[in-house]
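Here the structure is laid out as structure tokens; the discussion comes afterwards.
Here is chain A:
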Amino acid sequence: MKKLSAMVLATALATPVVATAADSEDPIIIPIHNWSSQIVMSHVVGQMYEEMGLNVEFVTTDSQAVYESVRLGDVALELEVWEGAFGHSFREALSKGGLHDAGDHDAVTREDWWYPMWTKDACPGLPNWQALNDCAEIFATAESGGKGRYLDGPVDWLKHGKERVEALGMNFVVVNAGSAAALWAEIGAAEPDMRPVVVFNWTPNFAEAVWPGEFVEFPTWEDGCDSDPAKGPNPDALYDCGNPADGYLKKAAWDGMPDKWPSAYCVLTKLSFTNPQIAEMAKFVDIDELEPEEAADEWLAANRDIVDPWIGSCT
Partner candidate 1 sequence: MDSDTPVISAENVWKLFGPSPEAYLSRMPAGRSFEEIRSDGYIAGVKDVSLEVAKGEMLVIMGLSGSGKSTLVRCFSRLHDITGGAVRIDGQDIMSLNATELIELRRSKMGMVFQSFGLLPHRTVLENVAFPLEMRGQDRHARRERALEMVRLVGLEGREDYFPRELSGGQQQRVGIARSLAIEPNIWFLDEPFSALDPLIRREMQDEFLRLQDMLGKTIVFITHDFDEALRLADRIAIMKDGAVEQVDTPDKIVLDPATEYVAKFTEEVDKASVVHASVLASDGVPVDGEPVPGDATILSLARRLVEDRSDAIPVSLPDGRTGAMDRKAALAVLFGERE
Partner candidate 2 sequence: MSDSTYVGATRQGAEAASVGAIRTRTVVLTLFGAAILLAVLKPWIPSALVRLPEGAILPWADWLDAGFSWLQNDIGLIHVTRTISGWLGFLTDAAANVLYGKARWPRLEALPWSVVAACSAVLGYWLGGWRLALLAGGTFVWTALMGQWRWAMETLSVIAVAVPFGFGIGLLLGMLAWKSRRFEEALRPVLLVLQTLPFYSYLLPAVIFFKVGPTAASVATIVYSMPPMILMTIVGLRKVPPDVVEAGRMSGCTRWQMLRHVFLPSARNEILVGLNQVIMLALAMVVLTAFIGMPGLGAKLLAMMNSFKLGRSFEIGVTIVLLAVTLDRLSKAWVVKQPEHFERGTPWWQRHAFLLLGIATFVLFYLLSQFLPILDEVGRRQSLSRGSEIDAIIKGALGISWVKATTEFIRWFFNIWVLIPTELALLFLPTFTVILAMTGIGYLLGGWFPALIGFLFFAAVAQLGWWDRAMLTLHSTLTAVLLAMLFGMPLAIWAARRARASRWMIFACDTAQTFPSFIYLLPAIMLFGITPITVILAILIYTMVPVVRYTVEGLRGVPREITEAADMAGATRWQKLWKVEFPLAMPTIAVGLNQAFIFAFFMVIIAAFIGTRDLGQEMQRTLAGTDLGKNFTLGFSVVFMALSLDIAINSWARKRREILGQ
């Protein structure tokens, strides 16, 4: 706060025309990626900013490379930092400097092995992981050599499917999909004849609404399961637990944002969405086929009571 007022003073002295510490006229650049909830959420926040009289622009970017752009100030913020998929990129960028943590959403994220409901018919012991392991052969494909096949997320999300299979001695081979779309295609292909599949999935996302399903229950996550072999059932291996069932969903901001757009930054730190809210945003686009801008309109109209206090407390 001290820094802020110092800056206000400096601005006031340097440019006497500007009487108050208003936010910059420059557009706030908000990155959007290629999944619906993030796009709609970005538009919701963008429209809030516009209501505050700020300029906003959106730019489509890769969801990993975006942290480099936040660091450099090319985009001002990032609204969905998933612990599992982007935590690594985020932490790397954090250590290089230039961006910082702008608080968590209320929503928790979970990313883990998942199956669509129809799989349960073929393997009734689910969601227990040992039961899954016992029916490994129903997940076998031509290439898996008799073992079950688990389709893991893209490698850049740094999941540790292989390690877990080894640590828990599971009868599975792990194949990495190259993209989220590839995962959906695999589930979509299994749907017509209800072929059992087990794939990487996460919540909140649109797939829940399209394909009802469940996460596999692995030994519960303990802190240090990924760094201390002693944790978890297998005393000699890392990654012998399920992923945390309550991963964070963060906001990140460029270090220059508080100075350049103080009230926008204030709103960013205040705002927080919950799992149902995020799911609703995604649903507008994925199920109701609205454009993201329209979806943001609808969502805002229905949730004024939530957003107005955020805006009010910052202007």
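These made the cut because all candidates are chains of the complex that A comes from, given by their letters.
The criterion applied here is as follows: a residue touches a chain if its C-beta (ideal position, glycine included) is under 8 Å from a C-beta of that chain, and two chains touch if they have at least 3 such contacts; residues count from 1.
Everything quoted here is computed from the prediction, not taken from an experiment.
Touching chain A in this complex, out of the candidates 1 or 2, is candidate 2.
Only residues 27, 29, 31-32, 34-36, 39, 55, 57-62, 64-69, 72, 74-75, 86, 88-89, 92-93, 141-143, 151, 154-158, 175-182, 184-186, 188-189, 191-193, 206-207, 210, 282, 285-286, 289-291, 294 of chain A touch candidate 2 when the two sit together in their complex.
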